[in-house]
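Note that this complex is displayed minus one protein chain, with the remaining chains in position.
Up next is chain A:
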Amino acid sequence: MILTLNPKILHFSKSPLSRPSPRFYRSRTTSCKLQNPQDGKSITKTISLSDSAPPISEKTDGGGNGGGGGGGGGFLKRLPRKVLSVLSNLPLAITEMFTIAALMALGTVIEQGETPDFYFQKYPEDNPVLGFFTWRWIFTLGLDHMYSAPIFLGMLALLGASLMACTYTTQIPLVKVARRWSFMKSDEAIKKQDFADTLPRASVQDLGVILMGDGYEVFMKGPSLYAFKGLAGRFAPIGVHIAMILIMVGGTLSATGSFRGSVTVPQGLNFVMGDVLGPIGFLSVPTDSFNTEVHVNRFTMDYYDSGEVSQFHSDLSLRDLNGKEVLRKTISVNDPLRYGGVTIYQTDWSFSALQVTKDGEGPFNLAMAPIKINGDKKLYGTFLPVGDTNAPNVKGISMLARDLQSIVVYDLEGKFAGIRRPNSKLPIEIDGMKIVIEDAIGSTGLELKTDPGVPIVYAGFGALMLTTCISYLSHSQIWALQNGTTLVVGGRTNRAKNDFPDDMNRLLDQVPELIKTSVD
């Protein structure tokens, strides 16, 4: 029987329009506990709106987003309005989405970025795929680079235009309507709702308090009641559309204003950022940080016990024009370096050279050549000539390595001689020669990029995640009218339609039955 009154209720009682009967506070018999409603909207403000608000028309009742075009702004001339109404057409938007999905699927089926010869052979004219599809289609429509093809980008742009048009002509007017609210003055209108019930001997004030306790915003005017909750669920689709537009804008900026480049640097050498970074689009403008020099201090690989690579590390130093070190960081996969808008990623590795000594001579630096590269199954090899290096069929010792960890050595005849680890100092003896593998020098594969679109895209991502979640909420509206001692209640919701009647019944069960039959 504890009734906690929050400021909202006091506010509610002061409102000039609600005129609560004194009975409202004195003879209440419900035991519901009130919570502070989540949506913080000033009630007095909204109530003053109600006088001028026309009743919600049938046309704008439609759910969520999309739908046929509504009224645009008055300043627009006829043609743009027509374009808008065409663009905001839901079937058109669905067609666009289907087309984009189909094009993307096609882009994964057709090999991307191959040479023209490849397509001539794979899609020949005399034996078309599916009876009609030849290389001519591919080159006319640019399907060999689908995701930058005019047809694909054009569809995306069209979808973006549809998004904006739909937001402008359909969603925003819907918000205006949803913000207005109106009381229903007749039993019939209330009974027409998706959910309707008639409570004999019940008071509208009791219902108001119970609804408020369940998180509804409640407005009352004489015998009429209007309540809603989950209005954010009604607005969130707009947020989804705006977030999509943000992502598209950010993506465009990324595509036009980025620099990218990759470089393979042996340990101990350096490079200048600006030499590696190449512009992607016409908006790409280099910055001062492009003069920064990157020095690879050390490149190492971590291994699992099974011998597989677990991680790559590159110890990088950044030096400005004066040679002063401005930043030093060890990067690895998933842990890039960021400096002055440039991001340096660890993406690849290579075997640069092998340091060996022969009979105490040297050390010689033998360059390692890639023999077979198939994914991460890399194989590098080098050759140490023995005897007269000018002879036509020079013989020597071959060394092969899959990683920086162990080197396989073959003798002059090509027979397996042994495996040595660099730094082990353990010599291997071949035909009387003592070979010591001193060190294995790796190269780090770095990828550099600047991307001005990332902040916008990330903002879009955040907004999209948030608004998609909020969109799950249902916007529920309830009307009630006191008719003598009978209370007519009706309501509807836009998403959780099946749960709504249950929720309503649960709430209405709490409404106390009046014993005294005089209301107002």
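One rule holds in what follows: a contact is a pair of C-beta atoms (placed from the backbone, for glycine too) under 8 Å apart; a residue touches a chain by one contact, two chains touch by 3 or more; residues count from 1.
Throughout what follows, contacts and distances are computed from a predicted model.
J.: I notice the complex is incomplete. Of the names "Catabolite repression protein creC", "Cytochrome c biogenesis protein CcsA", "GPI biosynthesis protein family Pig-F-domain-containing protein" or "Mediator of RNA polymerase II transcription subunit 17", which is the UniProt protein name for the chain that's not shown?
T.: Going by its UniProt entry, the chain not pictured is "Cytochrome c biogenesis protein CcsA".
J.: In the full complex, which of A:Gln121, A:Thr140, A:Ser186 or A:Ser310 touches the chain missing from this view?
T.: A:Ser310
J.: Return the single residue from A:Val457, A:Leu487 or A:Leu514 that touches the missing chain.
T.: Spelled out, the listed residue whose C-beta touches the missing chain is A:Val457.
J.: Give the residue, chosen from A:Thr347, A:Asn365, A:Ser406 or A:Thr485, that touches the chain omitted from the document.
T.: For the chain that is not drawn, the touching residue is A:Thr347.
J.: Considering the complete complex, identify which of A:Asn322, A:Asn393 or A:Asn498 is in touch with the unshown chain.
T.: A:Asn498
J.: For chain A, enumerate the residues touching the unshown chain of the complex.
T.: Interface residues of chain A facing the absent chain: 61-67, 90, 93-94, 97-98, 100-101, 104-105, 107-108, 112, 146-147, 251, 254, 260, 304, 306, 308-312, 332-336, 343, 345, 347-349, 373, 375-376, 447, 449, 451, 454, 457-458, 461, 464-465, 468-469, 471-472, 495-499, 502.
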